[in-house]
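Attaching a single structure in structure tokens format; questions to follow.
Of the protein chains in this complex, all but one are displayed in their positions.
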Amino acid sequence: MSTATLTRPDRARVTSWLQNYGVYLAVVVLLLFNIAFTQNFLSAANFRTQLVQAAPVCIVALGMALVIGTEGIDLSVGSVMSVAAALVPLYLGAGPLTVIVVALIAGVVSGLFSGFLVAQLGIQPIIATLALLVGGRGLALVIAHGQLVQLHNRDFLALGTGDVLGVPIMVLVAAVLSVLAGLLVRRTTFGRHLVAVGGNRPAATLAGLPVKRVLIGVYAISGALAAIAGVLSTARLGASDPNDLGLLMELSAITAVVVGGSPLTGGRVRVLGTVFGALLMQLVHATLIKHNLPDSAAQMVQAAIIVAAVYVARERSTR
Amino acid sequence: TSREETPAAQSNGSGPAASAASAAPSADGCTIDKTGYPKLDPKTAIVGFSQSEKEANPFRIAETQSIRGEAAKLGIPADHLLTTNAQSDLNKQISDIKSLLDRGAQLLIVAPLNSDGLQPALDAAKAKKVPVVTIDRQVTSKPCTDYLTFIGSNFIEQGHRAAAALAKSTGGNGKVAILLGSSGNNVTTDRTKGFKDELAKTPGLTVVAEQTGEFDRSKGQSVMEQLIQSHPDLTAVYAENDEMGIGAVNALKTAGKNPGKDVKVVSVDGTRNAVQLIVDGSYNAVIESNPRFGQLAFQTLQQFEDGKPIPPSIVITDDSYDESNAAQKVGNAY
Amino acid sequence: MIATTVAPPSERGAAFATVLQRQGAAVVLVLGVAAAWFAFPRFGSADNLRDLALQSSFLAVIALGMTFVIISGGIDLSVGSVYALGGVLAAYGSRYGLAVAILLPLVVCGLIGLINGLLIARTKMAPFIVTLASLLFARGLLLALTNEGATTYKVEPGSALLWLGQGKIFGIGVPVYLTLVLFGLGGLLLRRTRFGQSVFALGGAEQSALLMGLPVARTKITLYTLSGTLAGFAGVLTAAYLQSGVTVLGVGTELDAISVVVIGGTLLTGGAGTVLGTLVGVLLKTLIQNVINQVGTLDSNYQTVVSGAFLLVVVVIQRLLARSRRS
Partner (left out) sequence: MTSTADAQAATMTAPVLEVSGVTKRFPGTVALDNVSFALRRGEVHALVGENGAGKSTLIKVLTGVYRPDEGQVRHLGEPVEFRRPIDAQRAGISTIYQEVNLVPLMSVASNVFLGREPRTRTGLIDWSAMNAQARELLSGYGIDTDVRRPLHTLAVGAQQMVALARAVSTKAGVVVMDEPTSSLEPREVDTLFEVLARLHAEDISVLYVSHRMDELYRVCDSVTVLRDGRVVHSGPLKPLPRIELVSMMLGREIRQIRAEGVTAFGEEHHAEQEPLLQASNLSGGNKLRDVSVSVRPGEVVGLAGLLGSGRSETARAVVGAFPLDGGTVLLAGKPLKRGKISAAMRAGIALLTEDRKADGIIPNLSVRENIVLAALPRLSTFGFVSRSKQDRVVKTFMERLRIKASSPEQKVSELSGGNQQKVLLARWLATGPKVLLLDEPTRGIDVGAKAEVQALIDELAQDGLGVLLISSELEEILDGADRVVVLRDGSVATELTGDAVTEDNVLAAIAAGGDNDVDRDTDET
């Protein structure tokens, strides 16, 4: 046998390994790079910072991954976060629990609305949620009278700064939600339906799957997760800042999902990949700041890393 | 029960209006005769105000409020004050100004989104012989011909003063991090330049990091959290607006540091929240950037119509807050 | 007879419905203009209308490229940054003469488009993510060129470039004419050339297009290059109009471009669309903005709510019309 026949399967195996585990590898590489070249990187406090900062993006990206799994996209997540933030001061008097419930309701309602537009009216996801992206933040500002509000409720603020057994609450929430999302996708009928809808919608319809319910449900989940991220970020900030909270979050979340190996064409959801996608982008971000790169270079480097990560994880055609 | 939350700004603009720092109208200023514009009475004329960004931060809220408040005080009927908001979109601001002119505005007050790029709008005003007063941000066009005058702060000077304040509170030694404003914004450019120029005079202070926080509290906080990790020996922070400064304070507190003591914090703006932090002891100084241009703007227009010469720019005096005066003056903050 | 129990829709009714569906946005535009004309006395002034045309032209040029990309089933998020970059390069280049001022941005922006196209066509990465990366890249490049945004290049006074942005023919701005010419050419390219047919085929069924032997990769590369170049050209026009290469331009412009293309009836999934529809979409967007200004009393926060709601209403109307036509 010629050498070509020997190396070919090997190369195929390497590329398929990279495709599946590329994002984990990238995280490891970046960690090693930082350990070697970044001062004061190896400290518990630093890892804690990275995890806490990655948590909101991660939470939003989980919802985004589900939506993308159905061949959709949710551009409204940032605005939903801002609506959630705007609602916080209005209900904080009744306690943090009420705030969370109210924000969740708002997130779910907004998700139901997107889902309705997509599933019932057949409007394309990107445009349905674009309308919410534009209008939602305006609505949040109307609710908040355009004002940033300083928060003082200790219990609420603890959501952003507190620990449970040494693990920051935000990280804990993100971890639990990730596990739940993983279970949802792999182990529930809803999850399997979701991928089928994304894989071939007419086929899913004709297989008698509750396509509309799945779509609406997915957007509702995405809305709810965005609302949770909004509440947590608000708690961390110590203020309700509907004008700025969650700006461009949709792009960060989509990047995390895609870098994590879920194709934008739907039909496949990689939950752990998404989590690592969020971590990867967080590490990139941190690395750039810690090396004090100017904004111009930072943006170009980020662009290059996104392309490289997606290039490695892309679906290849067999030829 | 205790108060759970506090609004960021008193929108009643209770602080002092901006006042001019420059000398009295000089003879070589711009006069109505030089421009050949028609004479009007600002109190009965139609006045147009073009705001650049959403009224969603204390500065913009106070600024718009001050214009409206002054108009009301002068007895200008509500339908004679036309307002638009460019929503941070330069092209929109141009069309906004053109549509103000189209709707009959005879005097214009413009808060430019950017120093460059408003030329077409200014040209349109010129063609209609409408005087334009720009506030808070200077445009790079020609005063008197393209626009009447600029009223606002000197951002470079604000940077100087911030550096001086920082030198004072740190005792002239330490490592400084700068939280920059949005890239490409000339406010960022000027406040950075002024700060660095002045800081160079204090050799004990070195800038170890400068990263953008995009004038945003949460971004300022995130960046600061990173910097605390990679520069544990940081002793001072200069934030180019209060919001990022407050974010930095949050980050320092979460990291178990003592802002105002271990790490000195200085910023520019003069918002209520930041000044309150000085009072509370976790902030060191705030250089004011006064947004209350209403009185001065209308006054200037009045003087112009009265035939008095108007200088090409009217730089206002900005206050500053530090440990010594914050408690008394916190009521002035917006 | 069974067949006659269900009365077929009258010929004229059916034709009207077809027009409505195909030109849903145009109908909304006509109604909107008529309403604005009635409600606001100043709306119909020649000045205002000329302004509307001029202001529409920059976005229109960007949206033209986006139309091609979207018909092919792709998307180009980089146009906003590329647009700003084009403006900066034009202003910078103006000191070396008109040719440089125009060619430099077109070449650089075209190159960014070309790279987009190459990555999309050759590596099978999703257009969304590739152009998202180049959105970052172009903005970073712009910041690098302008000393982190601290330098704003002015178009040389007296440069012939200024005429492109500020010149007037019969009182109407030069960019308006240029836009119309580009749309004319765009229409020809789309409807009357093999390239245009390939674009439709790609968007309708990429796999089939490949198996039918169409030059899929080449078409994609051309498309994205075209989109980048047009965004760059819009930047040139804007720089000429504003007399400077403004660095803060173009943030979120990609979303504006996408929404006007979709409002204009182009399918985001690809395979169908017209350049004329896009023009209508741009005019609709300008109209709503102008109406908000004419009303004048709307809180700035409500303005975005109204814009979002408007986008939604147009898309829903279109959708419902399309549906009613089918059944």
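The chains carry the letters A, B and C, assigned in the order they are written, with residues numbered from 1 in each.
As a convention for this text, a contact is a pair of C-beta atoms (placed from the backbone, for glycine too) under 8 Å apart; a residue touches a chain by one contact, two chains touch by 3 or more.
No experiment lies behind these values; they were computed from the predicted model shown.
Visitor: Based on the whole assembly, the unshown chain contacts which displayed chains?
Guide: Result for the missing chain's touching partners among shown chains: A, C.
Visitor: Which of these, A:87, A:126, A:170 or A:196, touches the one chain of the complex that we don't see?
Guide: Once the missing chain is taken into account, the touching residue is A:196.
Visitor: Return the single residue from C:198, C:253 or C:304 that touches the missing chain.
Guide: That would be C:198, which touches the missing chain.
Visitor: Which residues does subunit A use to touch the chain missing from this display?
Guide: 5, 8-9, 12, 16, 187-190, 192-193, 195-196, 198-200, 202-210, 267-268, 318-319
Visitor: Touching the missing chain, which residues of subunit C?
Guide: Given the touch definition above, subunit C has residues 2-3, 6, 14, 188, 191-194, 196-198, 200-201, 203-205, 207-215, 271-272, 326-327 touching the missing chain.
Just so it is clear, only the chains that are shown with their structure count from here on.
Visitor: Nearest whole angstrom, what separates the Cα centre of subunit A from the Cα centre of subunit C?
Guide: Whole-Å distance between the two chain centres: 29.
Visitor: Measuring from the mean C-alpha position of subunit A to the mean C-alpha position of subunit B, what distance in angstrom results?
Guide: Inter-chain centre distance comes to 35 Å.
Visitor: Which positions in subunit C touch two or more other chains at once?
Guide: Correct list: 142-143, 148-149, 299-301, 303-304.
Visitor: On subunit B, where are the residues touching two or more other chains?
Guide: Residues 54-56, 183 of subunit B each touch two or more of the other chains.
Visitor: Inside the complex, what are the residues of subunit A that reach subunit C?
Guide: Its residues touching subunit C are 73, 117, 121-124, 126-128, 130-139, 141-142, 146, 251, 254-255, 258, 263-265, 294-304, 306-307, 310-311, 314-317.
Visitor: Where on subunit B is subunit C touching in the complex?
Guide: 51, 54-56, 82-85, 87-92, 94-96, 98-100, 102-104, 113-120, 123, 140, 182-186, 188-189, 192-193
Visitor: Would you tell me which residues of subunit A are touching subunit B in their complex?
Guide: Answer in residue numbers: 38-41, 43, 45-46, 49, 52-53, 89, 92-93, 141, 146-153, 161, 233, 236-245, 247, 286, 289-290, 292, 295-296.
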